[in-house]
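Removed: one protein chain of the complex. Kept in place: all other protein chains.
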Amino acid sequence: MGKEERIRLGHGSGGKLTHELIDNLFVKYFSNPELDRQTDAALLRLPKKQLAFTTDAFVVDPIFFPGGDIGKLAVCGTVNDVAVSGANPLYLSAAFIIEEGFPLKDLEDIVKSMASEARSAGVSIVTGDTKVVNKGHCDKVFITTTGIGSLPEEHLHISEGMNTVVGDKIIINGSIGDHGMAIMSARNELKLNAPLLSDCASLNGLISRITSVSSNIRFMRDATRGGLATVVTELCQGKDFGVSVSEENLLVNEGVRGMCELLGFDPMYVANEGKLVLVAASEDADNILKAMHDHEHGKDARIIGEIVAEHPGKAWLNTAVGGNRIIDMLAGEQLPRIC
Amino acid sequence: MCLSIPAKIDSIDGEMAMVSVGNVTYKASLQLLDDVEVGDYILLHTGFAIQKISEEEAAETLRIFEEFEDLNKQLDDEEKETGERIV
Partner (left out) sequence: MIKYIDEYRDKELVLKIAAEIRRISSRPLRFMEVCGGHTMAIQKFGIPSLLPETIELLSGPGCPVCVTDRKFIDTAIAFSRLEDVIITTYGDLIRVPGSSSTLDEEKGKGRKIRIVYSVLDALEIARENPDSKVIFLGVGFETTTPSSAAGITNATRMGLNNFYLYSSHKVMPPAMTALIDEGVKIDGYIAPGHVSTITGTKIYDDIPEKYGLGCVISGFEPLDLMQSILMLTRQKEREEPKVEIQYKRAVMQEGNIKAQKLVEDVFEPCDDWWRGLGVLPGSGLNLRQEYENMDAAKAIAVEVENTREDRGCICGEILKGLKTPSDCKLFGKACMPGDPVGACMVSNEGACAAWYRYKGT
């Protein structure tokens, strides 16, 4: 890495410094046959005719948080977006916008984290870009990743849930609200100390497991911003079926509960980064749960609701005390309430 | 503004205390209360402990609920006997 300790404008200008950075950092850690060629565009051979193609920008603050960092998130987030469409994630691109003065050590840690996550997800980062902007013109580092996966014909219906029918079960792979509250506690603006870990994880391994035991997966989505509530309301919006969720079946970790009660947040609306919501034929539910329980990211998988004929287009919650009420889409950010 | 939450006092340092809700800890001010001890539960609101929670009253409130089943049955029986609605 040489004697440089911080990123300078020169690192983004395309000259010697840029090449050094690419060779000694990005290519070094991301290394794979396509990337190593360092062509302007990665040349890829793809197995199937259908592709799933997605992009996401990551601007999380703080960039290092309990359970992960912006780099890990940049890989998981995009891998998951591809995987929930039923596609097999293969290749990622990674574009960095870095603030002048950003510590090189931090960049290296982020890149290492991305490389590690990409390896365990089985994807290659095959192309990328680096820009450096003047101090104050971006917040430390922003990362944009774009992902491609091959989408088998038999999974085409999954993204839109076109085959969903009344009686189908809604399954989630674990607890809700972890990522959002981990970020809140890490920001420490509200002076809360809670041992909360982000659930940030690549879910393609778990998803392969699921699709191998059932060919009746109707719909999948990862519950990110807006939380579980946003997924279930979007799932039935404008459709001729409704969604019924059972609050008793939701798993909320104690630390997340405590912080949500304290701040007046509803865990159903808090962001996750390692949670899969899927809809499947009810006769396959048991096999799916069994397969999920065997996987590290599915140990707490459970059925949380079902597709119903009542209240078409709307999602309702059976509350833990026996009442019921509608689940609506969140408008704007949840802010800590005092009231 | 009503959001207040029961929190347990884990430690006291002068006017301030470390309190916990589940396993979330927070630093709160005790300046609105007197006679507070470690182990007490207080209502936490905007960074202040605003009242102590009475364990006896808390239990009593729950006991009343528990008694309902018997009470309901008793009232139902009485109503049948007397033919009068009892509230």
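Letters A and B name the chains as they come in the text, with residue numbers starting at 1 for each one.
By our rule, a residue touches a chain if its C-beta (ideal position, glycine included) is under 8 Å from a C-beta of that chain, and two chains touch if they have at least 3 such contacts.
It should be emphasised that the depicted structure is a prediction, and the values quoted were computed from it without experimental measurement.
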Touched by the hidden chain, restricted to displayed chains: A, B
Considering the whole complex, which of B:Asp13, B:Asp34 or B:Glu81 touches the chain not shown? B:Asp34
Chain not shown, touching residues in subunit A: 189-191, 248, 254, 257-258, 261, 263-264, 266, 314, 317-326, 328, 331-332, 335-339
Those residues of subunit B which, in the complete complex, touch the missing chain: 1-6, 8, 21-22, 29, 31-34, 41, 43, 45-48, 50-51, 53-55, 57-58, 60-62, 64-66, 68-69, 72, 75, 85, 87
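Heads up, the rule we're going with is that only the chains that are shown with their structure count from here on.
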Chain centres from averaged Cα atoms put subunit A and subunit B apart, in whole Å, by 39
Subunit B to subunit A touching residues, read off their complex: 1-3, 5, 20-27, 44-46
List of subunit A residues in touch with subunit B within their complex: 191-195, 254-255, 257-259, 261-262, 264, 337-339
